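Take this structure, written in structure tokens, and hold onto it; I'll ask about it next.
Here the complex is missing a single protein chain, while all its other protein chains stay put.
Note that the chains take the letters A and B in the order they are written out, and that residue 1 is the start of every chain.
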Amino acid sequence: MAKQHITTTINGEEAEYLCEAQETLLDVLRDQVGLTGTKEGCSSGDCGACSVMLDGRLVCSCLVLGVEAEGKTVETIEGMADGEELHPLQQKFLEEAALQCGFCTPGVLVAAKALLDVNDDPTETEVRYWLAGNLCRCTGYDKIIRAVMDTAADLRGASA
Amino acid sequence: MSGMRYEAPGSVDEAVTLLADEKGVARVLAGGTDLLVQMRAGMISPDLVVDIKKIAETKGITANGGGFSIGASVSGAEMGEHAELTAAWPGVVEGAELIGSTQVQGRATMAGNLCNASPAADSVPALIAAGATCTVAGPNGQREVPVEDIPTGPGKTSLGNGEFVVDIKLPARPAHAGDAYLRMIPRTEMDIAIVGAGVNLVLDDSGTCTEACVVLGAVGPTTITVADAAAALVGSKVDEAALAAVSAAASAAASPINDKRGTVEYRTKVAGVLASRAAAIAADRARSK
Partner (left out) sequence: MNEQAKQFKFVGTRPIRPDGVDKVTGRAMYGADLTLPGMLEGKVVRSPHAHARIKSIDTSKAEALNGVKSVVTAADMPEAESKPVAAGEAMINFRDLAENVIARHKVFYEGQTVAAVAATSNEIAERAAALIEVEYEVLPHVIDVLDAMKDDAPVLHDHIFTGGVTPKPEKPSNVANRVEFALGDIDAGFAAADIVIERKFTTEPVHQAYIEPHAVVADMGPDGKADVWCSSQGHFMVRSFCAGLLKIEMSKIKVSAAEIGGGFGGKTTVYLEPLAIMLSRKAGRPVRMVMSREEIFRASGPTSGAAMTIKIGATKDGRITAGDATLCLQAGAFPGSPVGPAAMTAFAPYDLENVRVVGFDVVSNRPKVVAYRAPGAPISEYAVESVVDELASELGLDPIEFRAKNGAKEGTQAAYGVKFGTIGMQETLEAAKATEHYKIPLGPNQGRGVATGFWFNIGGESCAGIRINEDGSVSLTEGSPDIGGSRASMAIMAAEVLGIDVAKIKPSVVDTDATGYHFVTGGSRVTFATGMAVVDASKAAIDELRARAAKIWDVDVDGVVWEDGHAKPASTNVGDFEPMSLAEIAAIANKTGGPISGHADINAKGAGPGFGTHICDVEVDPDTGFVTVLRYTAVQDVGRAIHPSYVEGQLQGGAAQGIGWALNEAYMYDEDGKLENAGFLDYRVPVASDLPMIDTILVEIPNPTHPFGVRGVGEVPIIPPLAAVNNAVAAATGVRFTALPLSPPAILAGTGAGD
């Protein structure tokens, strides 16, 4: 079976790649496109390390076929900062030490941004359930949850 | 797995033809949250994957005559965002939204959950309790099938060669109707149900239950519809005595197995606990409408 030619938009730029039908979007991003910020932790949709946005919807890229991205938009951790300027979530995670090993961090950040995009004032419980699919083994989640809520508060303050 | 083909047809007929003509193993791809996991684990190696998400009939949620038609490629997240559906069928939406994480919710579909035919499928008990039907398309045209007729055992369905589910239909709601779905998992998220219980009921103006359906998941090879539990609700005010009878009937009807997720004793007991709790929630919802 010949590889399929896929045209998609990744982090705002048109991208093309060749992939086999059974390859996942995660494999394609890491191995074909060279975006290794999206991590593989389980390849079964249980850890969230491979979280990306697909047409504005938060998904595990390990549960999407690379061929499904044809004509769609994909956003990864590499597209989160605006050049040198970090996204407020990225900055807050640094300031509040909301990461230890950092391996789950890209997925957590992508998922947290997706939350704040639809809910600018989430409760602790909402943040915890929204991020329940992002396993972190280092932090006990405490500082992650606080950083997300503090970022939301900052963004509300900035727009008020 | 090498040589797998991927097709994304634009019509029901094309999809049926692709599926029917495939000599090897064909699989339908909607959300893919079960299919890709099974492929990765080497449980299946499809020769053909037919992505149905480009077919118009599988997209969107349509309200018609008080009921709803939910396309087979509609994700749990889309359902949760649909205010009318969530207001009318909160239990069905709860069931669909309990499938996996936020990420999985972005992809997973009720039709996929139904056709994966896991006895522990979270969206199925509430769908059956709701009296939902589904449209099955196949080489001989389309047919409407009650959802409980689709799964026939763990991993097995009644779908014939070339057939797939196009949409799921929920009936119109009378006044004072409510539904609920509860499941037991060892964590708060990210698990397969040890027990699930869906309840749908209707009250009259005085608060007496006139119709009820109680369905259990994960306590048998397929879901179990507990007629005795429904009978205990009908004619009652869904009071403590009725809920106790629901609990007893559900525990009596459960026929679970011991496995890594739970014991027979545990599942039997908790089937009753969840059925009565779900009935109480459904009744509260019905009373508020």
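Rule of thumb we're sticking to: contacts are C-beta pairs under 8 Å (C-beta built on N, C-alpha and C of every residue); 3 or more make two chains touch, one makes a residue touch a chain.
Fair warning: this is a prediction, and the values are worked out from it, not measured in the lab.
A.B. asks: Pick out which of B:I128, B:I192 or B:A280 touches the chain that's been left out of the picture.
C.D. replies: B:I192
A.B. asks: Using the touch rule from the top, list residues of chain A that touch the missing partner.
C.D. replies: 20, 30-31, 34-44, 46-47, 49, 76-78, 80-81, 86, 90, 93-97, 99-106, 109, 124-125, 127-129, 131-146
A.B. asks: Taking the full complex into account, what residues of chain B touch the chain not shown?
C.D. replies: Considering the whole complex, chain B reaches the absent chain at 1-2, 41, 184, 186-192, 194, 260-263, 265-266, 269-270, 273-274.
Methods note: only the chains that are shown with their structure count from here on.
A.B. asks: Looking at the complex, which residues from chain B come into contact with chain A?
C.D. replies: Residues 1-6, 8, 29, 31-33, 36-37, 39-41, 49, 51, 53, 75, 77, 100-104, 106-107, 188-190.
A.B. asks: Name, in rising order, each residue of chain A that touches chain B in their complex.
C.D. replies: Going by the criterion above, the answer is residues 1, 4, 20-22, 24, 43-46, 48, 51, 54, 57-60, 62-65, 67-68, 70, 111, 114-115, 129-134.
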